[in-house]
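Every protein chain except one is present and positioned as in the full complex.
Take a look at chain A:
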Amino acid sequence: MKGAEFITALQMADSAFPAGVFAYSWGLETLLSDGQLGRRELETFAEAELHGRWHGVERPSLAGGWRADTLRALSDWDATVDVSMWSESQRQHSKEAGAATLIAAVRLGITGAREMRDAVRDGQLIGHLPCITGALYRGVDLSLETALLVSAQGFLRGLLSAALRLGQVGALETHAIAARLAPTVVQLAAPPALGSLPTGFSPMTDIALMRPTAARLFIN
């Protein structure tokens, strides 16, 4: 990786990058409040989510967004991702997170951001988070390999930081977990074959995400 791409990757991976991600726990808050998940299971939970959800769903969705050469292709892919989603609340939250990401991207002048934002506004593009993210990462000149690594690491960090803010784990422990799972992240982040469809299986969180009213501090 060249220096410039490395710096861009760090910036995109910055936990303070303003795109609203801090307010989503993607089911974790509900599972914790239901007692479905205990403190000590956080690491295995994160690992399972990396496999079942990030690898199966986010990775192909993001790769498709990155690979889309035209707005039309992106819109078609985005619609495919939309129909593959399990529940309406998940769909809704993914769209809202995509919209927040586009707000930041437009202000930052990222290539393609304005066109995507306008297309969402005009109903030409649904705007799911991973598809938008893939297209934007391409817009800032990240390779697909790097884009997927940034996404996988961000997904893991998002779960761990939600657990931290829910008082379930200390900051040092979150980093210890992240370090232990780093080889898994690298292994899972390999680009999918062209045209791979999202196929996830993470029933615990899928059900939790359908019960968003149980979540209070986080959007989901």
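Please note the rule applied: a residue touches a chain if its C-beta (ideal position, glycine included) is under 8 Å from a C-beta of that chain, and two chains touch if they have at least 3 such contacts; residues count from 1.
Assume contacts and distances are computed from a predicted model.
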The chain dropped from view, which UniProt name applies: "ABC-2 type transport system permease protein", "ABC transporter ATP-binding protein", "2-oxoisovalerate dehydrogenase subunit alpha" or "Urease accessory protein UreG"? "Urease accessory protein UreG"
In the complete assembly, which of A:Glu5, A:Asp82 or A:Glu96 touches the absent chain? A:Glu96
Against the hidden chain, chain A presents residues 16-20, 22-25, 96, 99-101, 103-104, 107, 121, 162, 165-166, 215-219
